[in-house]
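Apart from one protein chain that is not included, each protein chain of the complex appears where it belongs.
For chain A:
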Amino acid sequence: MGSCCYSPSPSSSHLLATDFFSWGFKSSKLPFLQKRRFDRSQRASKICGYYGLRTPPYKLDALEPYMSLKTLEMHWGGHHRNYVEGLNKQLEKNDILYGFTMDELVKVTYNNGNPLPEFNNAAQVWNHDFFWESMQPGGGDMPKLGVLQQIEKDFGSFTNFREKFVEAALTLFGSGWVWLVLKKEERRLAVIKTSNGICPLVWDDIPIISLDMWEHAYYLDYKNDKGKYVNVFMNHLVSWNAAMARMARAEAFVNLGEPKIPIA
């Protein structure tokens, strides 16, 4: 299997309960203890792994006025939460998929293009985790240093990259996402769009920045004015700090420069 691309944080899978109770606390010396355990075992007598809803790295109203509190509450508290709960419910029934990190789960459930039913929930959980972290209060402006250099190298100029990104967002048919990714094989940055919940991890790309173009992401704030939403994202929300951190990590997996071969 290919290398693990990007893990935004340690896996958020935990054990809900284990079945200590089957170890047989049948000692008659502790009857009341046994009784208590028996009660609890009826509630949780199997091993469950689950994923949690990660909170964005800022308060829900911190992105005002560019992305309203209402949108964050709906989008994170409603949509994102539903994906997490949906995923956990599916995993209850299918223990083959326990114990993966979110990255791994996305790739495994993608199943090389024949997605398992869990894929949609898993991918959308990952996508939204990544999306919240792709934004910050006081975001926008321009990237600096290495990220800017790489963008200028691969797109000619930041302006050109920005145009491509906006164009991709506006020409997406239906629901989906726009990404700035680092392509491993080609060793360069690229703008790509994905439909519904597809995540570039499944193609072994390394995502650097993402923008949610599902209507629920902008409708409350911008109605059908996609152009305004995308421009506001670029001008005021996108976190180039996050991009920098992700690029730095990506360079452990992709050799971007020419190798420096010391001459003896």
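Simple rule for what comes next: a residue touches a chain if its C-beta (ideal position, glycine included) is under 8 Å from a C-beta of that chain, and two chains touch if they have at least 3 such contacts; residues count from 1.
By our rule, contacts and distances are computed from a predicted model.
A chain of the complex is left out here; the name its UniProt entry carries, from "Proteasome subunit beta", "Superoxide dismutase", "Signal peptidase complex subunit 3" or "Tryptophan--tRNA ligase, cytoplasmic", is "Superoxide dismutase".
Within the whole complex, the absent chain has one touching residue among A:52, A:78 or A:156, and that is A:78. Which of A:195, A:235 or A:255 touches the hidden chain is settled by the complete complex: it is A:195.
Note that of A:90, A:120 or A:210, the residue touching the chain absent from this view is A:120. On the side of chain A, touch with the chain left out of the figure occurs at residues 74, 78-79, 82, 120, 173-176, 195-197, 214-216, 219-220, 223-224.
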